[in-house]
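Here the complex is missing a single protein chain, while all its other protein chains stay put.
What follows is chain A.
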Amino acid sequence: MTEADLIIIGAGPAGMSAAATAARGGARVLILDEQPRPGGQIYRDVGVAAKHRPWLGPDYAAGAALLEALDHDGIRIETGVTVWRVEVGPRVVWSRDGVSRIAQAPQLLIATGAQERPVPFPGWTLPGVMPAGAAQVLMKSAGLLPRGAVLAGSGPLLYLVAVQLIDAGAPPRALVETQRRTDLLRAARHLPRGLRDAATLWKGLGLLRRIAAAGIPRHPAASGFRAETASDGGIVFSFTSRGRAQRIETPLLLTHQGVVPSTHMSRSAGVEHVWDHVQKAVRPAVDGWGAAGVPGIHVAGDGAGIAGAEAARVGVQRGAKHQCYAEKTFPDAEIVLYGTQEEVFRDLALGRIDAQLSDSLIAQESFLSTEEGADYTFLDGDHIDVECYGEGVGIAVRKGDEELARAFSDAIAAIRENGTYAAINDAYFPFDIYGGRPEGM
């Protein structure tokens, strides 16, 4: 039997930070992880891979500091061990190479993280179909880069993997997205903690810009996934995007629909679990300190529930039409009001808000085209809402002068049609300044 003051299951960021903090406070810590090396999912193999695989990005390399903090006299780390039972005591039963051992301590921290939500559809178990996170594991720990992969599903990890593949010189063949673009903002508050911290929403949008710059085709609002094996062993992937049937061949189809807490250990420990409506996942019922209602047992990290308490923060100028629209369109977001538009842009650059809503032209001229705005981009196309924004702008003519009004309308229609408008537009704006039309107009 191994003795310690605190046993931690899981050497991801949550477990590693807890171990370092407890050891600095004088506790003897035993940390157990089933992977061959510490790091958890996000910082998998950071100790060996960060130097050799720069395309994993600076956020990944940042994990090395966490790893170094484990080098402390009070910390014993055992890797390659699977904990398969937690009993009252608390006692944990673990095994390595077929030999089982028991460890006991007054305190146990379960930090077993998250796993990818399985994405079932016809053909999802075929060789050649795997979760995007699994491909990321292969990239991080084995330097294996998918050949012409197709990424399908939704969520920020999908875009992160796409950009890592682009940077590594193995760009994906296509991105097939089950979400609409505006869903991204609503999804922001449901990101895994690590992703929220490491890549805020706007950085996520920086990812989208990189994907566009690499010329990767994107198929939005996709559904009806189906995978079949091609004669060469590849995957024929069919789906519907914007109502049109599509078919892409690829050696490797990578799917992703977010992550869910790993609850095996907390369930084994007899902790109560609840259904989280926001996360659409089962998670252990813990208080603000991670206490799980069972003596000596705490849960931390993604295993305790993936939603951060924070909502996405969207900045708008007070009283303007955009406040009306933001409150109506983003009921889940925290709307932050400002006296002037300059303050909105300043706080966006400082990372105090995740997104902002203003006229496209103002966003372009006063922010996106400046140095501060270099990492930012438009989230979506036109936002049309008669109640908040009215019917749009128009040209005023003398009452009753139908002929002149028609002449203007026809002329505008004609230059829209023959490309003259687009040519002038493109000379000045990186977006369509014409805008959309309200429903039925």
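One rule holds for everything that comes next: a contact is a pair of C-beta atoms (placed from the backbone, for glycine too) under 8 Å apart; a residue touches a chain by one contact, two chains touch by 3 or more; residues count from 1.
Just so it is clear, contacts and distances are computed from a predicted model.
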Exercise for the section: Leaving aside the chains on screen, match the unshown one to its UniProt name from "(2Fe-2S)-binding protein", "Lipid II isoglutaminyl synthase (glutamine-hydrolyzing) subunit GatD", "Sarcosine oxidase subunit alpha" or "Spermidine/putrescine transport system permease protein". Expected result: "(2Fe-2S)-binding protein"
Handout entry: Contacting the left-out chain in the complete assembly, out of A:232, A:287, A:371 or A:403
Key = A:232
Fill in the blank from the handout: Missing-chain contact among A:4, A:67, A:130 or A:151 belongs to A:130
Handout entry: Listed residues A:17, A:82, A:238 or A:425, member touching the removed chain
Key = A:82
Fill in the blank from the handout: Answer key for A:38, A:146, A:172 or A:284 versus the chain not shown reads A:146
Completion exercise
Residues of chain A touching the missing chain are 34-36, 41, 48, 80, 82, 98, 115-116, 118, 125-128, 130-131, 133-135, 137-138, 141-147, 149, 170, 232-234, 251-252, 262
